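First comes the structure, then the notes that go with it.
The complex is shown incomplete by one protein chain, all other protein chains being positioned as in the whole.
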Amino acid sequence: MPIAVARTRSATMSGIAAKVGTLLVQSPHHKGIVSAISQLLAEHGATIVDADHHAEAGRFYQRLRFDASMLVAGGLETRLRELATRYGMTWRVTWGERPKRVAILASKQEHCLYDLLLRHRAGELPCEIAMVISNHPDAAPIAAHFGVRFHHLPVTPMTKARQEAEMVTLLDGVDLVVLARYMQILSPGLVRCFPSRIINIHHSFLPAFVGANPYRQAHERGVKVIGATSHFVTPELDQGPIIDQETIPCTHRDTVEDLIRKGRDLEKRVLAAAVRWFLDDRILVHANKTVVFD
Amino acid sequence: MPIAVARTRSATMSGIAAKVGTLLVQSPHHKGIVSAISQLLAEHGATIVDADHHAEAGRFYQRLRFDASMLVAGGLETRLRELATRYGMTWRVTWGERPKRVAILASKQEHCLYDLLLRHRAGELPCEIAMVISNHPDAAPIAAHFGVRFHHLPVTPMTKARQEAEMVTLLDGVDLVVLARYMQILSPGLVRCFPSRIINIHHSFLPAFVGANPYRQAHERGVKVIGATSHFVTPELDQGPIIDQETIPCTHRDTVEDLIRKGRDLEKRVLAAAVRWFLDDRILVHANKTVVFD
Amino acid sequence: MPIAVARTRSATMSGIAAKVGTLLVQSPHHKGIVSAISQLLAEHGATIVDADHHAEAGRFYQRLRFDASMLVAGGLETRLRELATRYGMTWRVTWGERPKRVAILASKQEHCLYDLLLRHRAGELPCEIAMVISNHPDAAPIAAHFGVRFHHLPVTPMTKARQEAEMVTLLDGVDLVVLARYMQILSPGLVRCFPSRIINIHHSFLPAFVGANPYRQAHERGVKVIGATSHFVTPELDQGPIIDQETIPCTHRDTVEDLIRKGRDLEKRVLAAAVRWFLDDRILVHANKTVVFD
Partner (left out) sequence: MPIAVARTRSATMSGIAAKVGTLLVQSPHHKGIVSAISQLLAEHGATIVDADHHAEAGRFYQRLRFDASMLVAGGLETRLRELATRYGMTWRVTWGERPKRVAILASKQEHCLYDLLLRHRAGELPCEIAMVISNHPDAAPIAAHFGVRFHHLPVTPMTKARQEAEMVTLLDGVDLVVLARYMQILSPGLVRCFPSRIINIHHSFLPAFVGANPYRQAHERGVKVIGATSHFVTPELDQGPIIDQETIPCTHRDTVEDLIRKGRDLEKRVLAAAVRWFLDDRILVHANKTVVFD
């Protein structure tokens, strides 16, 4: 019997969120852009409740949250489109009227999967967990325990194209794909379907120890700190924009198994942080780097 | 006028140390070696006051500190040599009868140099700072302030061989060479004169960002953590056995200059820790890795 | 349907453990004690594979692990009892022939409970989870999911004495009681039944913020770091010997709810570390302090 999900809470969150808008903006740095945007919001009855800016290398990034309860109907998005054209700006506004839909991809390792489902249950991740997909059947009872739909999509080199096609069908309407230690490399074609919308956890401090068995690589090099990295997936393996990283000390006493055990704690935290920031519209991507307004 | 150095303290430390021996051992892992060594010490009147073991990949590492005040004169080292032959063991015993002699090599950056001299003054580094060598004259007043001998050895590609020859002469009788942000690459010939006796600080989390300008490399990659690494110098640049590593979080707000500033704190701590462990005979090296009995 | 527990792994661990003995010792510091013990082990055919010492304030602590596969039958424990009498030493030897039995007490908060059960499943905690006890029914499906026996023991001020009596009956034969955010204060009588065998997690950096609502207290004081503490339970609330502590930075932006969320991660890690060290016989207690040979 699945555990009862805290639906009341989600409803309340969605209720509150419906009155707050979040605007994410990036553009080449023009002098007037800050005041143009804040003026535009003021004209439409929106009151800014939180603002973050960043400027770097001739580029401007902004996150604004505004009270939209008195918002003048229509018009705001049209005017933002005009600004976007004028300034070469890209933007996204969310109204929190519905929680984002998240799909989790997993394989045999279960710690990140459990962690995300538990944090969701605890109210840390305000989203809908739309489904769990795995190339192994092991996660089925876990998904069932949390009342989440489960899809078993086994894969072999021969069937990979077909498996990914099925996956794309399932992922229709999903806002975020989380690779929770999913041990298959996604094809570039699939990755391009979800630009800056697939988050992976790599179990090393990137750019050190790219590829397979990073804890073994770390042990062989004799490092005194290990790390984990959450990043957006791009077609180049382990090269995407980094969202979060954490490290933990280790010593000569740590075997590869100890590093794996210590690393699990890092992986969970670093992946969950990236997902939470994504859900809260706190991440902007440019030139293979992220701006995270945390 | 140089600041008065706390000589009394050093004298006292040396005084205490004179009664304690430290034995560092490594060998292929034989069953009887632990008891053979402890028996040998017991037979010579030495009481073990601290012991650390480590076994890994068929190899055995040990550090023993023993009260040598009742030590039976002579004999112990002869018997250790016999054990070494029998077990293929390498060993080193120190009696603390004299503080180790340390040379610091620096260039224009002064933070690690100051840090080591200040920690020495505070009694954190029980050694004799035998000299400061720099390829620039800037550190002269710093050395003078701490009452330490200073040698200015400028270097150009043309004069490098001669400069290193002078250096080797100066370094005669030195137990440890510390590269405190010394910005010249030592020639393999010089490095081989001091096996596992030159400690460098590299301003990145190795093996990430080998070579020049690691903070700039880190900024370009968009990492969310930066690090520093102290390691023994080997002929391969930045590839030597790692002694200590630390990291610190960073964000998109950190410019390269911010990373450099944050990194200075890491570099100082990580280098000082390595030096302290070396002085206290806590580091063993095998197969490009360290065992640090801290 | 409960998830299949990895029984093979436990069996193997127990298999290996059966050949290794662990001896924990503490006593007033006598000169000959180290060699007396190691000689005693040698005489009985035991080879030391790992050793840790600590001496402080005239007291001596030691943990020895030894290969017991060639152990001469009988005798060792008799001889240890003799040593104990001679030196005023207390000691405990474990043979790993059976995993320790652990009871987890929980209330409504589930994060520490899940965390312990998941780590157990992942092989991080080599023990038998004998039961979960809660004063609320909520944890029943969680225990069921992991195939662990569950006891619901509701409690009111009126029924506390009886509830604790039932608990003591259930806990018969249990090696360790873990308070995984159990929100009832155990009576001194119950605590005295399990000296240095009840581990609690307190959600603050003790000795700061003793008692109720430590995150709220921390928020009111405006601290910039929060912490969590695992400790042995003694009759004095939150005053027992500290086993592990960790902290995490916070800022003015963190609400009490944010501190609670951040704190959950700390609590899980710090509690799990304490349990792991206990299971591995790494903790010694003296004078309200712990020696942890990690």
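Think of it as A, B and C in the order they're written, each chain with its own count starting at 1.
Everything that follows uses one rule, which is that a contact is a pair of C-beta atoms (placed from the backbone, for glycine too) under 8 Å apart; a residue touches a chain by one contact, two chains touch by 3 or more.
Note that this is a predicted model, so its numbers are computed, not measured.
Residue in contact with the omitted chain (choice from C:38, C:62, C:163 or C:290): C:290.
Considering B:30, B:145 or B:162, the position touching the chain not shown turns out to be B:145 (whole complex).
Between the chain not shown and the residues C:155, C:171 or C:223, the one that touches is C:223. The set of chain A residues touching the chain not shown comprises 31-32, 34-35, 38, 42, 47-53, 55. Looking at chain B, the residues touching the absent chain are 1, 3, 110-111, 114, 118, 122, 124, 141-142, 145, 261, 264-265, 269. Residues of chain C in contact with the chain left out of this view: 54, 56, 61, 205-209, 221-225, 227, 229, 241-247, 249, 251-253, 255, 288-292, 294.
The rule is simple: only the chains that are shown with their structure count from here on.
At the centre of the protein atoms shown, by the Cα-centroid criterion, sits C.
Note on chain A versus chain C: their Cα superposition corresponds to a rotation of 180 degrees, in steps of 5. If you average the CA atoms of chain A and of chain C, the two centres end up 36 Å from each other.
Residues of chain A in contact with two or more other chains: none.
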